[in-house]
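I have a structure I would like to understand better, so I am pasting it below and will then ask my questions one at a time.
Taken from a larger complex, these chains appear in their original positions, while the remainder are omitted.
In this document, chain identifiers A, B, C and D correspond to the written order of the chains, with residue numbering beginning at 1 in each.
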């Protein structure tokens, strides 16, 4: 698996464990609620992950983008679909989103190239 | 048709006409590109309008929210689906999105109650 | 009680009821978690409400600002303390926060003048 | 003078007086520094007001936009120049800036129509 994928996942897992181990109830519940938000419902998990991705892009958080790219990859979002998500994010959010889109397509290509799905 | 719907549409139409009549090529093309962004493609217009809505919510622009609510209404997004879009926006964007969600549900209810689809 | 206070509280209460009545579990839990966040803990509710206010100010959400102003008023934050919260928000967030500060001091004065504490 | 201009100016003046009268040194100095920022220097006041306007537009603060529109009007920025400022703001900041641009062109037209320069 490409290094950049592994590093992102490892750091994320380690620090989430640290945060959740800190015994702050609000943070624990927010993490839990975050997971529930993307569960199958009136909208599919697939659609919700796309919503989460576009929201992360216009708010311009690279780590959130990577996370939702992984989830979209698991949900078998195609590359043409992904590019249309990018196009909505760039039109709504403006050219300020372009640098994040460059990093997003790079990460997406890594996922396609050899990424196994995150556990 | 409820007043709040009509007023929003009228002001929007009048000022867009003013802006487009001002003969600035970049603005004209951006408006044009904006329309193209939500056209049927690898993703359906319906999905793209939901993406546009969630992006507008986390960026907290009430007029953009109203516009995409109208488009989602045209695309027959259901109320349970709409509430799940709201939930993604509020989880990703935080409680700072709640006041915009209050105004969004109010506008959505107006659309349901008697709104004809925007021309 | 001044009208502006009553109107804000009534609209907020009505639309929160609408949102919570809509039976979306994520939204319900987020509202619940929001309340818990400001409970007495390692930090006092008073300090947390000040934190909530400054966060609302730099994110520039007038309704969130009003809400936390009410809570700070209940917590007996003094006007000189309030002005120091405003000063932190304006230094960190820049002059873009000034218009929100103008509306904040107006609302704060209303609370001082005759506002009863929100129920 | 059109009402919308007068109302904006009056409210702004009244609340600035309230804030500055509150005797918080940081706020006073920030207001003072804000004025100095746009003084003639290596860049002209005219250019700096245009910079202040585009910054206000991408940060999407309507009152800040109005203020810098007034200053640009005083500095005899032309309407074609103004539209190019709008175009930069909309390209960098995205379509989320459009509703603010609608209100900006409306205010700009009011200034052209009958606005006397702010004192």
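What we mean here is this: a contact is a pair of C-beta atoms (placed from the backbone, for glycine too) under 8 Å apart; a residue touches a chain by one contact, two chains touch by 3 or more.
Not measured: the values here are computed from a predicted model.
The total count of identical chains across the complete complex in this file is 6, with 4 shown in place.
One rule holds in what follows: only the chains that are shown with their structure count from here on.
Chain pairs A-C and B-D differ in how many C-beta pairs are in contact, and the one with more is B-D. By residue number, over half of the contacts seen at C-D repeat in one listed pair from A-B, A-D or B-C, namely B-C. For the pair subunit A and subunit D, the distance between C-alpha centroids works out to 38 Å. With each centre defined as the average position of its C-alpha atoms, the distance from subunit A to subunit C rounds to 31 Å. Subunit D has its Cα centroid 27 Å from the Cα centroid of subunit B. In subunit C, the residues that touch at least two other chains are 26, 30.
Taken together, the subunit B residues at the contact with subunit D in this complex read 11-12, 15-16, 18-19, 22-24, 26-27, 30-31, 34, 55-56, 59, 61-64. The touching residues of subunit A, when paired with subunit B in their complex, are 33-34, 37-38, 41-43, 47-48, 50-52, 54-59, 64, 78, 80-81, 83-85, 87-89, 91-93. Chain contact summary for the complex, subunit C toward subunit D: residues 60, 79-80, 83-84, 86-87, 90-91, 95-96, 98-99, 101-103, 105-106, 109.
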